[in-house]
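Of the protein chains in this complex, one is absent; all others appear in place.
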Amino acid sequence: MLIVGFVLLALAAPLITRITGQDPYTYDKTALDPASGLPAGPLGGISAEHWFGVEPLTGRDVFAIVAHGARTSFLIGVLATAVAVVLGVALGASAGYFGGWWDRVVGWTGDVLFGFPYLVFMIALSAVAPPSIPQTLLLVVVIGFFGWPRVARVVRSATLGVARRDFVRASQVMGSPAWRTLTRRVLPNLWGPVVVVATLSIPERIGLEAALSFLGVGVHPPTPSWGRSISDAIGWVQTDPMLLVFPGLALFGATLAFNLLGDGLRDALDPRTARDGAH
Amino acid sequence: MTPAAGGPLLSVRDLRIVFGTGAAATVAVAGASWDLGPGEVLAVVGESGSGKSVTALSLLGLLPGSAHVTGHAELAGHGDLLALTGEPLRRLRGAVVSMVFQDPGSTLNPVLTIGDQLTEAVRVHRPGTSRAAARTRALDLLETVRVPDPASRLRAYPHQLSGGQLQRVVIAMALADEPAGVVADEPTTALDVTVQADVLDLLRDLTVRRGTSVVLITHDMGVVADLADRVVVLRHGEVVETGTVREVLRAPRAEYTRELLAAVPQLPAADLGASADVGAVGNAHRAVPDDPARGSLPGLAPAPGAADPVLDVRGVSVTYGGRWRGGGLRALDEVDLRIGAGEVLGLVGESGSGKSTLAGVVNGLVRPTAGSVRIGGVDPTTLRGRELRAVRARVGVVFQNPYSSLDPRSSVADSVAEPLLLHTSDDPREVRERVAGLLDAVALPAGSGERFPHELSGGQRQRVAIARAIALGPDLLIADEPTSALDVSVQARVLDLLADLRARFGFASLFITHDLAVVGQVADRIAVLHRGRLVEEGPADAVLTRPLHPYTQRLVAAAPVTDPDEQHRRRTAWRALTS
Amino acid sequence: MATARYLLTRLASGAGVLLVVAFVTFAVFNLLPSDPAQLSCGRPCTPENLALAKGFMGLDHPWYQQFGQFLAGIVTGRTFGTGATAVVCPAPCFGYSFQETAPVVQLIADRLPVTVSLALGAAVLWLVVGVALGVVAALRRGTAVDHVLGGLSVVGVSAPVYLLGLLGILLLGFTLDVVPVSGYVPLTQSPVDWAWHLVLPWIVLALINGAVYVRLARGQMLEVLSEDYVRTARAKGLRERTVVGKHALRNVTLPLVTLFGLDLGGLLGGAVITEKTFGMPGVGSLLLDAVGQLDLPLLLGTTLFAAFLIVVANIVVDLVYGLLDPRARIA
Partner (left out) sequence: ACGANERQGSGSGQSSGSTPTKGGTLTVLVSSTSTNFDPAKSQSLAITSLALVHRRLTSWKVESGKPAELVPDLATDVGSTSDGGTTWTFTLKDGLLFSDGSPIRAADVKWGLERSFAASFSGGLTYHKDLLAGAAGYTGPFEGARLASIATPDEKTLVFTLARPYGDWGWVASTPAFAPVPEGKGAEADYGLKPIASGPYVLSAVQQGVKIEMSRNEHWSAASDDVRPALPDSVVFSLGQATDVVSQRLVADSAADQTAFGAGFVSPAQLVQVANNPSAKDRLVTSESGALAFLSLNTRRGPLQNAEVRKAFQYAVDKAAFQVATAGTAALAGEVATTLITDGISGREEFDLYPTDPSGDPAKAKELLAAAGYPQGLSGLKLLVSQSNNGPAQAQAIQAALVKAGIGVDLQVTDEDAYYAAINTVNADEYDLALASWQPDFPSPNANLQPLFATSAIGNGGYNSARYSSPSVDAAIAAAQATVDTDAAAKAWVAVDKAVMADSPVVPLIYTRNSFLRGSKVTNFFIGAFPAYPNYLAVGVSS
C-alpha cells in the first residue's frame, strides 16, 4: 500500500542517498543553468541522476529532499500522535472512569486547549524557544500536546460506554482495585476507537508540521520538510513547477494514505459499517 | 373468536425471506403460510430470532434491500402485498395496513412534536384535510387511546412522555386512518407489566370496537392468552403449529409448543381482594397502607435465636443528583431488608422502582445517602484494603445483560478466574482446576473455557457469569434480572441451574426481577418495591396469592398467565382494580 | 430560569478559558528575547531612549504586574504617558498597538469584515454543498455516485489549504485569469467585486472543509435511515421525500451543528493560513503581522480574540443544539 511505500521511503532515505549518491544538503552548481540559476535541463532538471530534478539556486537533489522530508514528516507526525494519544488516553480514560472533579478538570483543560489558537502559539513558541532545544523535539511535544484533548474526548466517551457495561461493574464488585479495573478491563476495550483516532490524527499532525514549515516556523533548514519545500516552491511555480509538484504530491499522498487507512480501520472496527459492507 | 366470515383479510402463502446471497445467506423465514381473518387477532409467537419481526416488516415492504422476499400475501381487495412497490405500496401503508413497533422510545422522531407526527399521519392519506381539522382529529385520537391531557401532549416531544404514553401515541398513529389491519410487533415487550396490561386492554378495546384485524407479534404466552383469537407458532422461520388460542395453549400439538409452554413459569391463582389492614399471616407478611405519605416498611426485629442475617439493610436511602439544589431523585426511601443464611429473597417492582439501585448499594457500587448495609455482620463502608476485599469476596453478583457482563477480550476461563486471582493466592494450576470445576458446575461443556463470549449463546454467557459469581463460594448472590434478556426456554434452564447451585452451595440470594412468575418459582420470601419504598414483604406464596398492598395487587393482576380462562379472570380483576 | 443559569455558567467558564489563554499567552510572549520597546526606540537606540519608551509603554513593571494592568484596562480603559501626548485606549482596552498607533480592538474591528466575509461565505457554501452531497451519497449508497463522492471527500480531507489554494490561484488566477489572484474589496464598496475576490478562497475552503461534512452527513444519514422512527415514517405511508427531508434531515444536522460551530470558531481564529495564501487583509494576516513585528499588544489581542471566537462558537453551538434537539433543552 501507499503507506508502506512512504514508510519504506522514509526509513530507506539514507540508504537511497547512499545508492544514488545524492543527499539533500550538498549544493551542486553544475546541475544549474549558469545564466539563470534554474535547474539545467527540462522539467526541473529531471535526469537519471536527479530523479525529481534539482532545486533552483542550489542544485540540491529534489528526490533526496522529498525522501528525507518524508522522514521529517513521519517522525514528527507519528511521534506527535504518540504524544497526543498517550496523553489523551491517560487523561480521557481516567476522566471518564473516575468522573467527579478529575473529569471536570480534564474537561475544562481540554476546553482551554480547544479555545487556544495553537497555530499562533506555536509560531510564537518557535521564536522564543532557546536554540538548545531541538526544533524537532519542540514540534513533536507542542503538536502532540495540542492534540490530546481530541483524543481524550473520544476516549472519555468510549470509556463511559465501556465503564457502564456490566463486566466492568462485575470487576469492581469483585473488589478489583480501581486502577486494575481501569487498566485490565476498560483500556483493552478501547483500542478500537483509539487506533482509529490515532490513525486519523497522524495525517493531521503531518499536515500541521507542513503548515508550520509552510509558515516558516517548522523544522529549521536545511533539514528537509515537505511544507517548507512547498513554501519555497511557490515563487518558482511558473518557472519550475516540478519543484511544487513533487513535495506537494508527497504530502498529499501521505495524508491521503493515512486517511484511507484510518477509514478502513474504522469501517473494519465498527460493526455497523462492517455490516453495511457485507452487501 | 370471531370466525372468518367471507374469507380472510390477509392470506400469506409460502413466505420466504432470505438475507444475503450465496454461502452467507441466512434464511429468516422459510415458507410460512397463515391467514388473518377480518376482525381477528392473530398472534405470531416464537423464540427470539424465529422470524417474527421480519415477517411483519415484509408485509409493508419495510425490509432492507438485502432481504429477498418470495411468496404471496394476498390482501383482500388489494392484491398481493409482496408484489406491490412504489406509489401503490405507499398508499396502502398506514391507510389499509398500519404498524405498531416494539420500542416506543425509538419509534417516534425525537425532534418532532407528538402533534406534528400525529397530524402527519392523519393528513398523509387525506391531503385535503386542513391543519385545524387534522389537529382536532389528533386530539380525538389521543383521547381514544386514553392519553391524559391530550391538548398539551400535542405540543410535547417524545422524550417528555412515559413509555406507556408513547406506545399509546404509536397506537393512535396506527389507527389514524382506520386501517383494516394492524401489525403490532411486540407492542408491549418494552413496558412494565402494569403498563402492558393497560396497553393490551386498550388494543383489545379498539380492535373489538372497530373490527380491526391485528397481527400480534409476541414471545409472551401470557399476552397471547390475553389477546389472541388464533395463534401461529414460528420456529426457525417455519410454522410449527397454528390453531385457536385455546387449542394451542391448552392442548398444543407440536412438541416445540409444548416445550415453550412448559418453560413459562406459572403464577398460582390469587385472591386479589385482600386489603393491607388484614394483617393476615402474623407479622411475617406485612404491607404498608396505600398511603404515599407513609414510607417503607420498618424492619423486622430478627427472630430470636435465628442466625445472624447474611445481609442486613437498614434505613437505606439513595438520592440521585440534588446534592446542592435539593429535590434530587429519591430512588430509595429508608429501605429495611434482611436476608438470612441460605434464604432467597425475591425483590420485585416495576421499572425505575429502585431495584438495581438497591443491588448497587449492597454490592458497593452505589453509596447510600443514609442508612447502612451489613454483610455477614460487618459494614463494608468502614473497611479498606484487604478487609474490604474479604467482604467483597463473600458476595457474588450476576447482572442482567449477558451480552455485556463478560469482557469480550477475556476468554471464558479468564473471566471465571478473575475473582480467584483477586482473592486467593492459588497457583495457576489450582486456578485452572477450579475454573474447570466451576464450568462443570454450571453445566457448560468441557472446553468452553477457551472460548470467547461472542462464541457463546446468551444462556451460555449467563452461565459463565454465574460461575464467576459463585467462584469464591459466596454467602450471598445478588442476581439483578439474570434471566430477563433470555428466551423463556433458556430462562427456565438458567433458573433450574440457580436452584440446583443453591442447593449445592447453600448461598443466600437477593433475586431481583420484574416477573412475578419467576420470583414465585425461586424465592422463599418476596419484597415489593414501589417508587423507592418497600411496600410489602412476606413469604412468596402469601404475597402472590394474597397480596395486601394495592400496588402488589395490581402487579399480580397484571401479570399474564398462559391459561386463557385464568387470564380472562385476571383481566376482569385488573379492570376492577384500576377503574 | 434554568436556561439563564445554564447560560451564566457557560459564560463564566468561557471567561475562565479566555483568562487562562490570556495568561499563558502573556507569559509566553514575555519570555521572548526581544523587547517591544526596543522596536519603537528608533535608530540608533540609546539606553535613555529605551528606558523612556519602556516607561511610556508601561513595560517598566514585572510582567505579572503588566498582566494585572492589562486585565484592569479591559474594564477601565488605559492611558499611556501623561499630558498632551498621552495615548488613551478606551474601555474595553485589549491593549494598544504602538506600532499601528491604534487600540487593538479597533485594529481587529477594521480587519474583521474580511475574515467574516471569508469565513461565513465559505461556511455557508461548504455546509450546504457538503450536507447535500453527503445526503445524496447516503441515499445512493453503493452506487457510482457514492463511490465518486467518497473518493473526492477523502481527497478533500487530505489536501492542505495552501496547496489547493496555490493551485487554484495558479490555474484560475494566472493561467486562465478568470478570478483575481489576491486582495479584498469591501462589500460596501462593490458587492460584485467583493464576491469576485472571495470566490476562489470560498471554493478552496469549502472544498476542504466540505469534504468532512460529506463524509459525516453520509454516515449520519445512513445511521438515521436505519432508525426506527424513519421506519415508522415510512410505515405511515409518507412519501420518501418527506421521510428524508422532514424526518431524517433534522436528525442528520444535529451532530453537524456541533462540528460546524467548532469549525467556524476555529476558522475565524485560525484563518492565518488561508489569509496568507490568498493575501487577504483579515484578522489572520493581522495576527501574522503581529508575530512578524513582535507587536506584543496586538499579538495578545488577536490571540485572545481568536480564543474568544472559539469560546463563543461553542456556546452558540450548545444553544442552537438545544433549539434543534428538544432532548437537549433544559427544562
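Observations on the model:
Read from first to last, the chains carry the letters A, B and C; within each, the first residue is number 1.
In this section, a contact is a pair of C-beta atoms (placed from the backbone, for glycine too) under 8 Å apart; a residue touches a chain by one contact, two chains touch by 3 or more.
Since the structure is predicted, the reported quantities are computational estimates derived from the model, not experimental observations.
For the chain excluded from display, the touched partners among the shown chains of the whole complex are A, C. Contact with the chain that does not appear here is found for just one residue of C:L7, C:L39, C:V145 or C:V320, C:L39. Summary of contacts with the chain left out: across C:L18, C:L172, C:V244 or C:L294, the touching residue is C:L294. The omitted chain makes contact with just one of the residues C:V21, C:A53, C:L127 or C:V179: C:A53.
Residues of subunit A that touch the chain left out of view are 25-27, 29, 32, 34-38, 56-58, 127, 130-131, 216-217, 220-222, 232, 234-236, 238-240.
With the whole complex as reference, residues 32-35, 38-50, 52-53, 55-56, 80-81, 83-87, 98-102, 107, 110-111, 174, 177, 181-184, 276, 279, 281, 285-286, 289, 291-294 of subunit C touch the missing chain.
We adopt the following convention: only the chains that are shown with their structure count from here on.
Mean C-alpha position of subunit A lies 50 Å from that of subunit B. Annotation: 23 Å between the Cα-based centres of subunit A and subunit C.
Multi-chain contact residues of subunit A (touching two or more other chains): none found.
On the subunit B side of its complex with subunit A, the touching residues are 20, 24, 65-66, 363-365, 388-389, 392-393, 395, 397, 399-401, 404-409, 415, 418-419, 422-423, 465, 468. Of all residues in subunit C, those touching subunit A in their complex are 13-14, 16-18, 20-21, 24-25, 28-29, 31-33, 141, 154-155, 157-160, 162-163, 166, 170, 174, 219, 222-223, 262, 269-270, 272-273, 276, 287-288, 291, 299, 302-303, 306-307, 310-311, 314. Listed in rising order, the residues of subunit C touching subunit B in the complex are 226-229, 231-239, 242, 246-247, 250-251, 254, 324-327.
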